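Shown here: the complex without one of its protein chains, the others still in place.
For reference, chains read A and B in written order, and residue numbers begin at 1 within each chain.
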Amino acid sequence: MTAQEIFDVLKAKFGDALPEEKLSAAGGSAAAGFSLQVWITIAPGRTKEICSFLRDDSEMQFDTLSCLSGVDYNNGTFGVVYHLSSMVQKHKIVLKAFCTKEHPHIQSVSSVWGTANWHEREVFDLFGVIIDEHPDLRRILLPDDWEGNPLRKDYKVQEFYHGMKVPY
Amino acid sequence: MEFIQTLLANQLVVSILLSALPLVFIILMVLVVLYTEMKVAAHIQDRVAYMRTGWHGVLQPIADMLKLLQKEDIIPTKADKLLFRAAPFIAFTGTYVAYAVLPFSSIYIGSNINLGAFFLVAAGSLVVIGILMAGWASNNKWSLFGGVRSAAQMISYEIPTALAVIIAVMITGSLNLQEVTKFQDGGIGNWLVFGGPLPWMQKLMLMPFTVITFFILFVASIAEVNRTPFDLPEAESELVQGFNTEYSGMRFAMFYLSEYANLFTVSAVVVSLFLGGWSSPFGAFMSGPVWGVFWFTSKAFLFILIQIWIRWTLPRLRVDQLMYVSWKVLTPWLFVCIFAVGLILVI
Partner (left out) sequence: MIQPPTLPTNYTVKPGQIKTSTGKTIRTEEMIINMGPQHPSTHGVLRLEIVVDGEIIVDCIPHIGYLHRCFEKHCEQMTNYQQVIPYADRMDYCSAMTNEWAFALAAERLLKIEVPERVEYIRVIMAELQRIASHLIAVGTYGIDSGAFTPFLYTFIDREKILDLFEMTCGARLLYNYIWIGGLSHDLPPKFIEQTKEFVAYFRPRVKMLNDLLSYNEIFVKRTANVGVLPREVAINYAVSGPQLRGSGVNWDLRRDDPFVIDHKLDWQPQVGKGEVGTVGDCWDRHIVRMREMEQSLNMIEQALAGLPEGNVKAAIPKRIRPEKDAEIYVRTEASRGELGYYIISDGTASPFRVKARGPAFVNLSVLPEIVRGGLIADLVLTAGSIDIVLGEVDR
């Protein structure tokens, strides 16, 4: 299935869970067919529902979550980007969920794909985006008592960590 | 001169001297085995090992030993100090005591007691206590695992060892190791592994069972000294050296010494029970008390070589597989052998 078809199916089924009216694209227009990447924007509170559908529907069968990345867009918005692919149908799609810096909450999809567990912990660790309904939301790469979320664009490194000077 | 003569006449001094003899032997033997092990391992693995200390690195084991002795003796703060200190010595004592009954030659045996074979099996178990103590006293969970594994393993493999010894004793009719060896004297055909010096009919019937017993005793002896494929107590990749993780310096050297001395002991047991001990394979040719020492040690060294070869070739077994081998393979086969050997001897 093409991205447009997937978008149409999702729009018909979930409607208001897809804030954007059409497929979004980077590096060119989606319709012209030479864009680098197209994506579907989904509501941050309904990711689990939509992802479950994408995984289980017989036409979609997105059995693999290739990659889950957090992004700080440096305009008060955080995003979580889901790169899905299907081994059976051999198609791919990109989903994005956005949240604001003031209310950084996104629903977890780790019950849909096991691999999301560690990726979401990483997003929580490096961006401070709180993943709701996550079974084990702890820092993963940094120490538990580290201050701040390093991949935020406004991150300032802490002065001391356990008496050790941090900035060099 | 007179003083020395009176000294040598003193029974106590003589026995002290005689009992110190194995200690000298152990230290020399360990140096040789260390060197052999490193060189054999290296050549198996396509490298050359030590080449710089002396000719082809022959002095390296001595350097290693000296280095180990100079190291600081570290005792963990929360360790059980007394047990921690005592463990290496108990382990070494267990090994050393066994040397008392090894018949090195027709005229030299530390203590020619009538229960020699029994004593060997018993003394071997003493090492377990040392290792278990070391594992427990270190106050380290990995060490504890090593100690517990070691105890389980040694107790399990005592049984095949003891049963195999029983078979040798059944055929020779004596627990005295010197007697057992004398029984096999007179050439390669008289060795117990080939059925002993019995009438040919009986010998032929015994042979399959003695060969099996010999093989089982050999496998069990590798397990007794915790070497690959049975090196679970110190499994480097699992338990980080197991029971001797926390040991350093002199105390670690004691464990090391005890391990290698034990290697010789178990090989010596196999040799004196099944391969004619000090007796020459060519009957009267090249036999005598001095040749006896030569034959005894070289046969034992052959087994050490095989153990080294196995160590650097095979992977390690798992705990349950180890127990499986002992209880479900070796022990039942030995019962079969005991039954068959008894039947043949009665006939």
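Just so we're on the same page, a residue touches a chain if its C-beta (ideal position, glycine included) is under 8 Å from a C-beta of that chain, and two chains touch if they have at least 3 such contacts.
Small disclaimer: the values here were computed from a predicted structure and weren't measured.
Asker: I'm checking contacts with the chain that's been left out. Which of B:105, B:228 or B:272 qualifies?
Answerer: The missing chain is touched by B:228.
Asker: Quick one: say which of B:35, B:84, B:119 or B:145 touches the chain that got left out.
Answerer: Of these options, the touching residue for the absent chain is B:145.
Asker: In terms of residues, what is the contact footprint of the unshown chain on chain A?
Answerer: 26-27, 36-37, 63-67, 69-72, 74, 81, 83, 85, 87, 90, 94, 113-115, 117-119, 126, 139-143, 150-151
Asker: Identify the residues of chain B touching the omitted chain, counting contacts across the whole complex.
Answerer: 41, 44-47, 141-142, 145, 228-229, 231-232, 235-240, 312-321, 324
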